[in-house]
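Structure below; questions to follow.
The complex appears here without one of its protein chains, the remainder shown in place.
Order of writing sets the labels: A, B and C. Residues in every chain begin at 1.
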Amino acid sequence: MAEIVTLAEAVTELVSDGDQVALEGFTHLIPVAAGHEIIRQGRRDLTLVRMTPDIVYDQLIGAGCARKLVFSWGGNPGVGSLHRFRDAVQNAWPAPLELEEHSHAGMANRYVAGASGLPFAVMRGYTGTDLPSVTTTIKPITCPFTGERLTAVPAINPDVTVIHAQRADRAGNVQMWGLVGVQKEAVLAAGRSIVTVEEVTDELSPVAGQVVLPSWAVTAVAEVAGGAHPSYAQGYSDRDNTYYQEWDAISRDRATFEKWLTEAVLT
Amino acid sequence: MAEIVTLAEAVTELVSDGDQVALEGFTHLIPVAAGHEIIRQGRRDLTLVRMTPDIVYDQLIGAGCARKLVFSWGGNPGVGSLHRFRDAVQNAWPAPLELEEHSHAGMANRYVAGASGLPFAVMRGYTGTDLPSVTTTIKPITCPFTGERLTAVPAINPDVTVIHAQRADRAGNVQMWGLVGVQKEAVLAAGRSIVTVEEVTDELSPVAGQVVLPSWAVTAVAEVAGGAHPSYAQGYSDRDNTYYQEWDAISRDRATFEKWLTEAVLT
Amino acid sequence: MTGTSVETSGHAAHTASEMMSVAAARALRDGTSCFVGIGLPSTAANLARRGHAPNLTLIYESGALGARPDSLPLSIGDGILAETADAVVGVPEVFNYWLQPGRIDVGFLSAAQLDRFGNINTTVIGGDYANPGVRLPGAGGAPEIAASCREVFIVVKQSRRSFVDKVDFVTSVGHGSGAGDRARLGLPGAGPTMVITDLGVFRPDPGTAELVLEQVHPGVTVQQVREATGWELAVASEVGTTTAPTAGELTALRALTGGPDGKEG
Partner (left out) sequence: MTGTSVETSGHAAHTASEMMSVAAARALRDGTSCFVGIGLPSTAANLARRGHAPNLTLIYESGALGARPDSLPLSIGDGILAETADAVVGVPEVFNYWLQPGRIDVGFLSAAQLDRFGNINTTVIGGDYANPGVRLPGAGGAPEIAASCREVFIVVKQSRRSFVDKVDFVTSVGHGSGAGDRARLGLPGAGPTMVITDLGVFRPDPGTAELVLEQVHPGVTVQQVREATGWELAVASEVGTTTAPTAGELTALRALTGGPDGKEG
């Protein structure tokens, strides 16, 4: 059963240096506040996993929390590139960043395998691309019935997955809706999970399109209203498109970034 | 885009002798009226596919429509055995019935593979059981990353899948909710699909727990209120438990069954 | 279901079937999760949830996670399951995301035939597979429930027809051919840790994995159990007697089933 705790407690207890950590969210419901708490608590050597690492991953990388990134699309959606991510890859600043690079279909299937207790998933993908030449976690597999050649990717089983959802009840059952991405799979694939929510309520009244994660499938729930900002939580907040646009300027320059980090996260 | 037609038209156009046909439904939303229409139109040599063949499959088998059954649990839920199914297997009446027998997990994954455009699915299953000794569509497969031995099952891609849903709109978008079983996968795995619905409405107002099949993923929609009876359609009807209990007596005896068939279906 | 009525001092009269359901219900610990197989297990699991285990999470293969039916569902796909569940998911998800990774504490199964190592047959009896004496419903969810749950409880009406030396068909693996077999096969869960019948309660011997009679129900003798067992039954050095159903348990059970002759799940 999920415990209801503060975000600081959840990160202290459940995220350790060296962990493989997935903060998932597909444009919607990105657990930004949890990412900032990880920065504040000074975690190091993390293997960060996410299909769409965006601003909060740029911040984690720039803050020196990450040793490796497992991903399929790293950008500032609707704006452009991630400058801290680029600086780490191109110039090893503030530290070298190892990459394990997939496509979205590959990452999604890796989470599905992880959630399913399987060591790998089968898909049609990567054929003819250069990705298998730089990523060792892509292998061919043959159908035992037809002889057809397909692609296998290994399960992702993060040490801890962090997501943001709209609501939880007091028993720790989690409810989210709208674009729900790959968050259910990421939580079920993980050894531990932290869910920040807009609010903890007495009842989870049903919502069309809802995904419910039962309390017994979650480790910790923390109430953090606005915890997805500048991303959004459908029914609670709108996407702060200006923040995404402004991030481009803040993140281009190391000094500007470090000033931002000190002022916006560390103090 | 799905065409809105009568059930008789849909069966005439889309179900042919010799087809592999899946009428899916997991206790809830069983397409019984469509099964009766297939009997009335005298289809023969069908390979019938379903995880939980129950009364309507007993009726199709007893009426001589089926050559083969691909399944994982064939019974009268909450009551006992299926006597027409038994009579076909034990005594080849009215015709021999070839079996291809799986577990629920195996069948569910076969539909998932079919819906995913993959020739097979990987699972943990069947290990140590006698099923692989009688079912050729169960094979071992080795994880290319860990060397672990798992089980592969081939995709099911029915020629036609038939399901019952609560509603469709006039454009042919289909909406169902409650226990939604494996129906989405069965439709997406099939070459063609028929959906009977309780009603065709102007709008599909959102319902919690809904599954929506867009019109362009469906071949034909037919309005058949009560088309799941004696099964139920959540929000429209309750399960007719008495019918299930009475079926036991009707189906035990060939003559009683044939009388029922003539009176209840053929006339 | 009918049966000989048993009266025990201080307890209401009950049938052997009722004793079986009550004993099976008691085996379920509060706060755990239980994958509820079709048939007798549903009665017991729902009784447990209405009694000593209000926080028992019931999982049905039809897609209901955390169902709280207020009456006994006739089938594993009744509407009441979806309406009262914490979450409703598709059937592939139940098996792939919830059962297969070993998240479920207890798999609760029934059987047409059960052997001394707790292997289950629900496929064919007599003849051979192609030409069976009796064709049964088949596997359903049981093979993977038996493989993947942390442990398995089996509830079954006992007779020489159901308790056989060797099942005619292994639909679901218990302890295979004996101790160590599950590990050799790579089956993740512990397998059957308890078998509850209308006569008594059995547990596998830790050394051999063979079922041992550990408890008889009130009014049942060890000899009666031996006679209803199709192999030379191992009996614990001290056989206990099951506590008879309390008035509260019987009231709750009959409210679920509609009386001593009522329906089963």
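Here, contacts are C-beta pairs under 8 Å (C-beta built on N, C-alpha and C of every residue); 3 or more make two chains touch, one makes a residue touch a chain.
What you are looking at is a predicted structure, and each value in this text was computed from that prediction instead of being measured.
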Query = Out of all the chains shown, which come into contact with the hidden one?
reply = A, B
Request  = Among A:N157, A:S215, A:Q234 or A:S251, single out the residue that touches the unshown chain.
outcome  = A:Q234
Note = Of A:G35, A:G62, A:P94 or A:G125, the residue that touches the missing chain is A:G125
Task = Identify the residues of chain A touching the omitted chain, counting contacts across the whole complex.
result = 26-28, 51-52, 71-75, 77-78, 81-82, 85-86, 89-90, 101-105, 108-109, 111-112, 123-131, 134, 149, 178-182, 184-185, 209, 211, 232, 234, 238-239, 241, 244
Remark   = Listed in rising order, the chain B residues that touch the chain left out are 1, 115-118, 173, 184-185, 188, 211-217
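We take it that only the chains that are shown with their structure count from here on.
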Message = Can you tell me, using the touch rule above, whether these chains form a line, ring, star, complete graph or other shape?
response = complete
Message = Counting only Cα atoms for the centres, state how far chain A is from chain B in Å.
response = 39
Ask   = How many Å are there between the centre of chain B and the centre of chain C, using C-alpha atoms for each centre?
value = 28
Request  = Spell out, as numbers or ranges, the residues of chain B touching 2 or more other chains.
outcome  = 123-124, 209
Ask   = Got the chain C residues that touch at least 2 other chains?
value = 96, 100, 148
